[in-house]
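Take a look at subunit A:
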Amino acid sequence: MINVKYFDFHLKGKKPDSDLALINEAKRLGYHGVSIFYSNEQYNLALENFNKIINDETSPTHLKSFKIDDFSITPGIIIQGKNPHHLQKQIRSLRNKTNILMVDGGDLKINRAACENVKVDILSRPYYKRRDCGINHVLSREAAKNNVAIELCFNDLLKSRNSLRSKIIAHFRDIIKLQRKFHFPLLITSGARTIYDLRTPQDIMALYRCLGLNKEEILMAISVSPSFILDYNQQRKDMVVDGVKIIDEK
Partner candidate 1 sequence: MITPHNIFQHELIGLTVEIVESSHQGLEGIKGKVVDETRNTICLERPDGKEIVVAKSTSLFHFRIPEGLVVEIDGKVLVSRPEDRIKKKFRKI
Partner candidate 2 sequence: MSRGRRPKWMIELGKERIDILFNLAEKEFSQHPERSHRYVKLARNISTKYNIKMSMEWRRRFCKSCYKFLKPGKNSKIRLSNGKVHFKCLECGKLMRLPYIKEKKQKRRNKIESYLVKKRVNE
């Protein structure tokens, strides 16, 4: 239990000041790393801002991910695709720009396009505004093949109530059932917009224990698969095709 690193992989960035507050709060709550997501238009501005902060405190590092006192921060881009074709176009243009790419799900066609694309890291909220959980056995098989993580967003539980909340819990259970069969990577995130949406890792783990995940699965979802995504994206530059990697001369 000592070496476990907790990651929160979905903070929603809005303004520079509130972002910094969010990050500090996450740090205080005991996370080891966060990933903060912007839309395509805001991304450059946010990066400039982050760069300024780092330059003030420590030596400048490369833009794609950085650390403040062992606390890793990875800015990423969230894509809202109108249709599968539009989504693919966006993915192609934004892949080299950022470290982590997330697709906002909801529509079944978008979910499918995201699951079938190797370049996508995370499919966010496939159940959003739907009557079912948004993924089925076909999509989950594709996601497992292409290593697309599927996200369970804590903010959805927090902000909804009554019947909607119960439905979302049912969707979570469906996704967990599919995960046990097909073994695609699962992510547990907070999806926080403000500091009041954040909870400690222990709280979130306890909550998802209630939803039917066991201890190992939660640890996989909150620490192993996020760190895997981070490592994998560090290597993505050197990968030529899947399974081929350039290694520097020893």
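As a convention for this text, contacts are C-beta pairs under 8 Å (C-beta built on N, C-alpha and C of every residue); 3 or more make two chains touch, one makes a residue touch a chain; residues count from 1.
Basis for inclusion: all candidates are chains of the complex that A comes from, given by their letters.
These numbers come from a predicted model, not from an experiment.
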Practice item. Scan 1 or 2 and return whichever one touches subunit A in the complex. Key: 1
Exercise for review: Enumerate the contact residues on subunit A facing candidate 1 in the complex.
Suggested key: 118-119, 236, 239-250
